[in-house]
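Right after this comes chain A.
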Amino acid sequence: MDMVTAAKVFSDIGWGLFHYIIFYPPVYQFIIIPGLVAALVVVVFMIWFERKAAARVQMRYGPLEISPRTGGAPQLIADLIRYTVQELIIPSAADFFAFIVAPNAMLILSLLPMVAVPMTSISEYWPIPMGYSLLIAVALSTLAPIFTVVMAWASNNKFSVLGGVRESFIIVAYELIAVISLLSVVPLLHTFNLVDIVNYQMSGIWLGLLNPIALLDLFIAILMSTSGFPFEIPDSETELVAGPFTEYSGLIYGINMGGGYIRRWAFSVLMTLVFLGGWAPYRPGPGILLGYFVPSLIVVVKATIVMAIMSFLRAVYGRYRLDQALSLAWEVLIPLAFAAFGISVAEAFFGVHP
Partner candidate 1 sequence: MSEGSASGVPHLPGMEVRPVERNVYEVQIGPSHPGSGHMRIIVELDGDVMVRVDPDIGFVHRTMEKLAEGRGWIKNIPLFERMAILDACNTTLPYVEAVEKLLDIEPPERAKYLRALLCEINRIASHLYGIGIFAVFLGHSTIYMWAFGDREVFVQLAEDLTGARLTHSYPVFGGVRRDIPDDFPQNARKAVRYMRYRLDEYAKIYLNNPNIRKRLEGVGVISKTKAAELGIVGPNARASGIKYDVRLVEPYEAYPELDFEIPVFEEGDSLARAWQRVEEIKQSLNIIEQAVDWLEKHPREGFMHDKFWKTAPKLYKDVYEGNIPYAGKYRVKLMPLFATLKVPPGKAAARVEAGRGEIFYYVESDGKEVPYRVRVITPSFRNVIAFKYVMPGHRLMDLPAIYGSFDYFPPEWDR
Partner candidate 2 sequence: MGGGVREVPATAEELQKSLLEALKDYKPQVEPVKGYIDIVVPVEHLVEAAVKLKELGFDHVISVGAVDYIAKKQFKVMYHVTSYLNEDLSKFMVSLSTYISRDNPHCPSLTRVWLSAELQERETYEMFGITFDGHPDLRLLLLTPVVAALKPLRKDFVVKEESDNIETDYEAFESSKWW
């Protein structure tokens, strides 16, 4: 009698844990997939992949010593441990509150768009049921970069200020391109709802094929506005020590360096859902696993492939000069983004539908 009650209590607790805590949509979206846990796992994998892929192009091995059989994968864990136990040095002339708060705010705000992004088409698994999820996700993604400028100002260092000014120039130009490219699908499909956008792509033709200019523009905009070598102009090591991140050490430095990758992850998820089909061609079945877990995994895999392509470009390109990058944005890419918008309108006019 007691054993049966104990087993039932445990299974009840397990079911409750499963349904109301882990797979509870707001918690699952923001913390597990595609939120904090998925972002960190993908970022760790992506840093390892970047180092290995770049090393193979450059005729060397990359991280290898730490465990030759797994190809040096625990190297990243070792680096993370090093960052957590390193001493935090805060310069006495820096603005203390802004210095400490800005990187953390950047990390949280980079992940904030994940709150509005649905991972499946079954309505009970949406975090916040809304009909304007694309618009809200795009708007939330523009909140984070101001904190880089706050970091630059709070560091009280000439190189940081130069880096912060460059960051503000670049962000204004390239985020505009990203926003226009992401929103250019709206005239074609007459909806802001990400679930409807993915459902339209279930028939096999992804929106990236219908509007390749918008896809290309978005790819370039993500590369330039999320600070990855060698496209990080605010952060360029050989001219400005580390730009806005110069005075940081220890765990906050780790957050800064990883924060760029997390912002790139958020944009990659949005790009996957809008242009690369989301969880198509899989139709979510009933039940929590088939209906929630599997589609989200498919989205994670696709977004990881997009990030891997961006990491591979590290081995091929050099760094652009600031005014060349800005003239590229304002003279070439923004007209292209408007052209993508026009292509969408034209396709809607002629009745081309996925």
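The candidate set was assembled so that all candidates are chains of the complex that A comes from, given by their letters.
Heads up, the rule we're going with is that a residue touches a chain if its C-beta (ideal position, glycine included) is under 8 Å from a C-beta of that chain, and two chains touch if they have at least 3 such contacts; residues count from 1.
As the structure is a prediction and not an experimental result, all values here were calculated from the model.
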Which candidate, 1 or 2, sits against chain A in this complex? 1
Partner candidate 1, residues of chain A touching it in the complex: 54, 57-60, 158-159, 162, 229-230, 236-239, 241, 314-324
